[in-house]
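Report on one structure; see the data block that follows.
Missing here is one protein chain; the remaining ones are kept as they sit in the complex.
Entry: chain A
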Amino acid sequence: MNQLTVKNLVKKYRHTTVLDDISFTLEPAKIYGLLGRNGAGKTTLLNIISNRLFPTSGDVQIAGEDVNNNDALLSKIFLMSEVNLYPREMKINQTFDLADAAYGDFDYDLANRLLKTFELDGDAKVTNLSTGQRTASKIIVALAVNAEYVLLDEPILGLDANHREAFYQELVKTYQEKPRTFVLSTHLIEEIQQLVEHVLILDQHKIIVDDGLDSMLAKAYTISGPTKLVDDYVAGLKVLKTELMGNIKTTYIFDDLDDQRPIPDQVKINHYDLQHLFIYLTDGGEK
């Protein structure tokens, strides 16, 4: 299996820049989280990677070859998207056949088992399904399709708690049985935090974080204590947010701490989670 590389991708619509010089690499057999606020450009990015949209400039490569109009390479990439691309009368079972025709070796056994898990009837028409059911039917295709890069755009849209649970479990299961790359694009961060190994954050049309989850969280510290002491301690560090309560200041740091800097007794150091890190990193609004 080969890396998928996104190189200097730019997408403009008339005067609006949706993606501004995006570059990153997806490694084989890894689970990624693609995080971004609404309108950050996540869907556009996934559409370009899977060749449903064309970039203004830049390209997407697998093993150094441009995927654009390259059927052999595109058959390695599958996108599960919010939009419904199937004809009105199509049944769930037929969407399986479609994936089998396009990608080959569709895992019908898994798909049929998942129909039961998600309480779906394979003969039901896609157009008659509720939002949650439609999402579930797409999840089934995404997990059973034979592709090395599976991109999931808002994969838990409308799913109830039980089915989200089932989805996470089945994702881990199929990933272990047949390691391949998954990209989970979502704003429901708390639920996927434990599943992803690597995080990409898209903000203001640029990638602002491209890092392993562990090393990212290792840099997420809260420093709190008397204002003066906290100010001294965090001098020179990247502070994302500050809260003041009485004389006690809490700062949210995204940086490596200086081991040599002594920590005053009254100052407390803790970690915070991905959800908050994401919020503070992307809280700038349109500039």
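The working rule: a residue touches a chain if its C-beta (ideal position, glycine included) is under 8 Å from a C-beta of that chain, and two chains touch if they have at least 3 such contacts; residues count from 1.
In this text, contacts and distances are computed from a predicted model.
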* To do: Given the choices "GntR family transcriptional regulator", "histidine kinase", "PepSY-associated TM helix domain-containing protein" or "Anaerobic sulfite reductase subunit C", state the protein name listed in UniProt for the chain not shown.
  => "GntR family transcriptional regulator"
* To do: Using the touch definition up top, pick the residue from A:Y175, A:Y252 or A:F278 that touches the left-out chain.
  => A:Y175
* Touch criterion as defined above, residue of A:D109, A:D214 or A:D259 at the omitted chain -> A:D214
* Structure fact -> The listed residue (A:V18, A:I31 or A:I49) that touches the chain absent from the view is A:I31
* Structure fact -> Absent-chain interface residues of chain A come out as 31, 165, 168-169, 172-173, 175-176, 194-197, 213-214, 217-218, 270-273
